[in-house]
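Read the structure below first, then the notes.
A protein chain is absent from this complex, but the other protein chains hold their places.
Lettered A, B and C in written order, each chain numbered from 1.
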Amino acid sequence: MSSGWRWRDLPSGVKFCGRKFSRKKSGTAMVRVKARYLLCELNVSDRTQLLLLDDRAVLAAVKTAVARIHGDYGAALCSMRFSIKYLNAHTGIVFLRFLRRAYKLLWSALPFITSIDARGHKIPCFLNCLHVGGTIRTCQKFLVRYNTQQLHRMLPKCRNEEEKQEVRKAILNCSLTKGNNEEFHIESESEEDEEAQS
Amino acid sequence: MSVFVDLNLSYTADNNRLRALIETAAHLGFSTVAINYVFEPTTKKKQEIPAPKPISALIDHLPIVQGRSRPITVLNRLTVVMSDSSHFRPNAAEYRGFDLLAVYPTTEKLFHSACMLLDIDIIVISVTEKLPFFFKRAPVNGAVDRGVVFEVCYSAAIRDSTMRRYTIANALSLMETCKGKSVILSSAAEKALELRGPYDVINLGRLFGLSDADAKEALSSTCRSVLLHAETRKTASGIVYTRRSCQEDSPQPDLCDAPAAKRPHLAE
Amino acid sequence: MRRDEEKGEAAVFQRVVLKNASPYHYMKVCLVLEDESTKLSAVELKQFIITGLKTLYGEVGAALNFDLLKYDEDTFTAVLRVYSKWLVKLWSSLTLNGFYQNQACAFRVLQVSPFLLALSGNSRELQLD
């Protein structure tokens, strides 16, 4: 069989793949896996029902909606690196992490969520996307700003001086530092999305 | 571009079905196919590595490839399912009867060793379950450098909806890591109706995150380099090749049949 | 994606180059069924393709518009027309369609082209024996 083989035909270190490969020292490099974080607000008619929600219920609701709207292909994309990063059951704020190449497709399924099943209850609700960011930190910054805005909006509606004081205090609180906003504290390492590959 | 190749037709003891598979593959335009024998060692008892059946015993008259005037080429391939590092026995005499050698690693550690160490041609990517580990750049690059390729099989995706999700998700995460190079797409078909035409598979590659040109290579040029790689495995660095001079009656598959692997390509 | 170049030498001469402008792609497909005696009407075929689209691409896929231009019930051969940007979706769902009413089946895509005319002039069909 090897009649055509000659010494000089052989590449150094046998590679018969017909292509030049980038030969780098692999092993130490850290490559960030790109993701998109969607900051969503859960809108319900009865705010007490929010407390029933947990990560798993929201996760399942998103997955079902994606599977219904985008079929097997969507479900496959949705199973890749998708997670609920943070859920605040008091305010109804949800952080979703999607694979960056697929986030638009998956995002398009979110409006079709009409209810979430949690602990045996069916909670009618809808998801309102507030912000899309590349890192958790940008979303966090946005959320602080957004909450401040909301508080400002609440100020004129206050009925008595006591309430006003409280709201003012809250506004002051969140404009101080971004970290110690009490209704928002994720594990401070927002680098956790920078997962080391290899 | 070279000829279209499907390196995975599942072996069945049913000769008629196997013949139908080969005939369908030829009809669809595949010029070379490989019959895949799966060897799944278990801890309980020692098992025999299957011996490849000579092609002439399976099919007496090789069908003509569609639109061409040459017959189809049929090769043998062994896939070892590895759940423990002892399952792959390098230098086992039984492996020598096969033209191609593949492993299916089930854990990250085995995947790493398959990429970096084992003397194999193909690493099979799981398509029937959720990926038990992430593909890391280092082992994947190592495999690419060594000329070992990754295989994604599509027929599970035809059979079942859940498998389809796993196939797409696992293939996509593989393509993210290896950027569409050093990947082959093959069928793993058990029935003739699970085979798809080469252009259909190329389009399916788009679903797996491959570009048209890359997908076309996954069916042709990359397979060709696998066949060449398989040949170097049998030789000492592709230089020295030993063969028993007195031909016994045992019908060892003749290596001259290796299609694209007839000649080594010259160094670039 | 449209480039016009007008050449001035004669008032009547006009040349227009259209790049990637074809709105549709055309596919010639053939359905192979395990049980060849099955009858399948054009409406059933289209329903079947839509079901396949729905499982792979969900409700978005089911809403995808395509036309069944021609169908031959004896050979199960059909000509489909689909918007170019949805070609990949339609094609991949055809590829992954494996069962028609619990019997195995396969779509064989014979030809795909941005021009319907090209389907009737495929030189790979030339038989000289």
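Going forward, contacts are C-beta pairs under 8 Å (C-beta built on N, C-alpha and C of every residue); 3 or more make two chains touch, one makes a residue touch a chain.
In the analysis below, contacts and distances are computed from a predicted model.
In the listed set "Ribonuclease P protein subunit p40 isoform X1", "DNA replication complex GINS protein PSF2", "Exosome complex component RRP45" or "Phosphatidylinositol N-acetylglucosaminyltransferase subunit A", the entry agreeing with the UniProt name of the missing subunit chain is "Ribonuclease P protein subunit p40 isoform X1". Seen from chain B, the chain kept out of the figure touches residues 1-4, 29, 31, 67-69, 137, 141, 179-180, 199, 202, 206, 209-214, 216-217, 220-221, 224, 260, 262-263, 265-266, 268.
Hidden from this view is one chain, which touches chain C at 9-10, 12-24, 26, 42-43, 46, 65, 67-70, 79, 81, 84-85, 87-88, 111-124, 126, 128.
Everything below uses one rule, namely that only the chains that are shown with their structure count from here on.
If touching chains are joined by edges, the resulting network of the protein chains shown connects every chain directly with every other.
We define each chain's centre as the mean of its Cα atoms; on that basis chain A and chain B are separated by 38 Å.
Among the residues of chain A, those touching two or more other chains are numbered 72-73. Chain contacts: chain C has residues 55-56 touching two or more partner chains. Those residues of chain C that touch chain B in the shared complex are 32, 34, 55-56, 88, 91-92, 94-98, 104-109, 112, 124.
Within the complex, the chain C residues that touch chain A are 53-61. On the side of chain B, the complex with chain C involves touching residues 28, 67, 154, 157-159, 161, 164, 191, 193-197, 199-201, 203-204, 206-207.
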